[in-house]
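Below are the structure tokens for one structure; questions will follow.
With one protein chain held back, the other chains of the complex are shown just where they sit.
Let's turn to chain A:
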Amino acid sequence: MNKLVAIAGGSTLVYAGLALLMGVLPGITLSQTPAGPGVNPLTLIEAEGRDVYVANGCSYCHTQQVRPLTQDKVFGRPSAPGDFAYQTPELLGSERTGPDLTNIGARQPSAVWQYIHLYNPRAVVPESIMPSFSWMFDVVDKAPAGITPVPLPKAYAPANGVVVPSSEAQALLAYLMSLKQTAWQENKTTAGTPPAPSERPATTSLAATQAPSAGASAPTISGYDAAKGKQLFSANCSVCHQETGEGLAGAFPPLKNNAVVNDANPGAHIHNVLFGLEGVPVDGVKYESAMPPFSTVLNDADIAAIVNYERSSWGNHGKLVTAQDVAAERAKGK
């Protein structure tokens, strides 16, 4: 009997101690992490949306933690302890089959895009392997007052009627829009905060960093970096305007043969990319959704590369621009 007590009891006692030390105690301490400045609790509808997110296992494909690594810069600044004060359940995730969503509300604020994408991701990203969540939408003859039907491309739209988001989809959208990072805070309250990215040697170099960096060398007009332009376009613009530049009829305008893009004066083109556009007809068509501003996301050289890529692709023949042109337009302000 004594042997049994020693082996079963002894090891269980040791284990209980370790479970307290490595599970419960860190849990107690870290549960008290104060919210970072500007981090707020979720509203009712946002919390409902989070339940939809959890019920359908979005976090098996999407993380919500930005690491202090160069390759994670595209997803925002590194996550800080204070970001998670109101995140229960925690949805940090362990796999990135799809992109990190920590800052998706800022990166992709267009409700129209989000709805089309949720209805069927392949309508906007043909290579996507994300499931379709079409059951969160209703097909009705006529959209009820105050609700705009989702402008689906023909190939994905039902034969009859229009598609409107159900309350589930609306809550989910509200939650996605709530996922916005606050400005970087030096969180000194938690002793164990990982060092800020600048203090740590970068493990890797990132070819196309999207963080604004002043003084990037401007490509000359004749030799603009086409590969870089294409890559930046794919990363930032193609989900709406599509790789073909043809946009999605009724949702996002084509840039192919677009008047502004082919205009000899690049002012409007650059301005729209920097500061976005809303409610302005494009080539005679009015769009429900908005063009998001990129002035805080991309630096002058990057915007010049994208603008030049658009101006010289899909049969377009716009005059090319320089980073200085972008800087000048940026200086003019909105």
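Throughout what follows, contacts are C-beta pairs under 8 Å (C-beta built on N, C-alpha and C of every residue); 3 or more make two chains touch, one makes a residue touch a chain; residues count from 1.
In this section, contacts and distances are computed from a predicted model.
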*The complex's invisible chain, by UniProt name, from "Cysteine desulfurase", "Fe-S cluster assembly ATPase SufC", "ABC transporter ATP-binding protein" or "Cytochrome c oxidase cbb3-type subunit 1"*: "Cytochrome c oxidase cbb3-type subunit 1"
*Based on the whole complex, identify which of A:49, A:81 or A:165 touches the chain you can't see.*
A:81
*Using the touch rule from the top, list residues of chain A that touch the missing partner.*
1, 3-4, 7-8, 11-12, 14-16, 18-19, 22-24, 26-33, 54-61, 63, 65, 67-71, 74, 78-81, 83-99, 120-122, 125, 127-135, 190-195, 203-204, 206-209, 231, 234-235
